Every structure is written in C-alpha cells, then in structure tokens.
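A single protein chain has been removed from this complex, and every other one stays in its place.
The block that comes next holds chain A.
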Amino acid sequence: MTVSPAYPKVQTAPGQPAPRRRRLGRKLAPWLFLAPGALMFLVYVIIPIVESMWISFYQWDGMSAKVWVGISNYLELLDDDAFYTSLKNNIIWLVLYMLAIPFGLLIALFLNQSVRGIRLYKSLFFFPFVISQVVVGLIFSWFYAPGFGLFFELTKWLDGTGIALLANPNTVTYGIIAAGLWPQIAYCMILYLTGLNSVAPDQIEAARLDGAKGIKMLWYVVLPQLRPATFIALVVTVIGALRSFDLVSIMTSGGPFGSSRVLSYYMYEQALSEYGYRMGYGAAIAVVLFAIMMIFISGFIWKMWRDERGL
C-alpha cells in the first residue's frame, strides 16, 4: 500500500532523505483512528450477527450446555403457525407502512408555504416523531380503549356499538400500524419539507410558463427533484416497518391470541419471556428476519455504492 497520490508529497529539502517516520505515520494513521470505533462495532454488532447464526443450529436455554440440533430449529419454523402469523403481519406492516411516504409528502406540500407562524406549525406536525414509541403506544392504547377511548367513542357514535380495534384478531394489526404511521408520516414529512426547500425555482417557473400545474407539475417537475428525499424516506420506512417491536409489545404483547405478533416480537417471546428461554429457536427466527432485511439493505447499499462511485 502506498501513500495516496491524492495528497501532495511531503516537501523535503533537496539532498535530504524523505522523512520516513511521517510517511509511516500517515499509513498507520487511518487504522489508529478507526481502531476504537471499529473494535466496539465488531464486538457488539458484527460478531453477534455471526454468533446468532451459529446459535440457531443449537438447542439452548441460555445457561446449560448448548446441544447441536442441525437445522431442526428451521424445520420447526416451517410447521409453526405462530411463525406464519408473524411473517404475514410483517408483510402487512411493510406494505401499509409505505403509506407514510405519500402522506408525508401530502403534509409537506400543505405546509410548504411562508405564512406567519409556519415554522411552529412545521415543528408541531413533526412532534410525534420525537416522542418515544412507548409513549406513542400508550397514547394510542388510550385512544382505542373500549368504553372511553376517543376513537372508540367516535366509532360508537357512527355505528352504535363502537369498534374495539385492539381486541379483535382481525383488526389489531391495523390498529397498531396506524399508531406506527403517526410518527413515520412525521418523519417523511420533514424529509420532504427539506427536499422541497431546495427544488430549483427556475425550473418550476419555466414549467409554469409552459402551462404545467397541479398534479402534472408535481409528477413531472417536482418529484424527480425530490428523488433523494424519497430514497431516504423509503429506507427509513422499510427499516422501521421491519423493526416494529415497541408498539406491538406496548399495545398488545402480541395478542389477542398471538394475532398481532411480528417476527421481532415473536423472537423475543421465544428467547426471553415467560414462554421460556429458547435461545436457539429465537435465533433461528432472528436469522429469518435478518435475511428478509438483508434483501432491502443490500439494495440500499448497492445504490449508495453506485452514488459513491459516481462522485
């Protein structure tokens, strides 16, 4: 490895040997700067990923000796109804969470004006993202609560009986996703507000002179310029949907009858909760979730890699 040609050589007086210490220092420097952070990341993130894959081939309660069971954890998954329920719910999460992107754009368009006090409005619309998902979960549990929740009362006023969203296995996941969309829409909104800020005004004016307006203008002129914002909104929304854990845990603990479980929650339940300490089986569930996420992560990284090369 040589010193990067991108930087000028250290200037030396004629006749003197190049200062070898400095060159060596420059070669070593990046590794010294990297070492502490990379080490921590290695120990707590990279190695555990490999270990989890390894543990998924064992039967293990977390304390006594591990027993090698080959792929039987994965075979058990194939026959596990709770696993399929979780997987199905993860897909519903993923699909419905995407709504955060158009809704975020819609609110951003609504707020992209310069009237008095608009900055405060923007901040307050962003509010749900700042608060913890635990608090969001509690807020929505209260909102949906049968007997007195605002949502319940509203539906009662409409249909006479009221809808107890979280008590019904057929609606519970949708109720939780709605709660999750609240902060996620706020996040997408702020991404688009930032994006809209930097849309080239001359292009808008030019298109306006050509008679473009409304939806057409949005689709052909504005959205292409918002592509970086859309990409990030997509990344954070996909990751957010697949990471969903907090809301399920707070609002229903996977119930009723396990109907609102998602893979992340089911894994936790198997590995660490009152249902027992099945670390190996839990690890196998985690590996499946990891594999699903890796499909998306690879796609994102591939795109970022291309952009980086293009620089």
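FYI, contacts are C-beta pairs under 8 Å (C-beta built on N, C-alpha and C of every residue); 3 or more make two chains touch, one makes a residue touch a chain; residues count from 1.
Note that in this section contacts and distances are computed from a predicted model.
Colleague: From the list "sn-glycerol-3-phosphate transport system permease protein UgpE", "L-lactate dehydrogenase complex protein LldF", "Na+/H+ antiporter subunit C" or "Peptidoglycan D,D-transpeptidase MrdA", give the UniProt name belonging to the chain omitted from this structure.
Modeller: Per the UniProt record, that chain is "sn-glycerol-3-phosphate transport system permease protein UgpE".
Colleague: In the complete assembly, which of A:Trp68, A:Tyr84, A:Trp142 or A:Phe257 touches the absent chain?
Modeller: A:Trp142
Colleague: From the list A:Ile163, A:Ile177 or A:Ala229, which touches the chain that is not on show?
Modeller: Of all options in A:Ile163, A:Ile177 or A:Ala229, contact with the hidden chain holds for A:Ala229.
Colleague: Check each of A:Pro36, A:Gly70, A:Gly160 or A:Gly211 against the chain that is not shown and name the one that touches it.
Modeller: A:Pro36
Colleague: For chain A, which positions touch the chain that isn't shown here?
Modeller: Chain A touches the missing chain through residues 1, 4, 6-8, 10-11, 22, 25-27, 29-31, 33-34, 36-38, 40-41, 43-49, 51-52, 55, 62, 107, 109-110, 112-115, 118, 121, 123-128, 130-135, 138-140, 142-143, 145, 148, 150, 153, 182, 187, 190-192, 194-199, 201, 204, 217-218, 221-222, 228-229, 231-232, 235, 239, 242-243, 245-246, 249-250, 263-264, 267-268, 271-272, 279, 282-283, 285-287, 289-290, 293, 297, 300-301, 304-305, 308.
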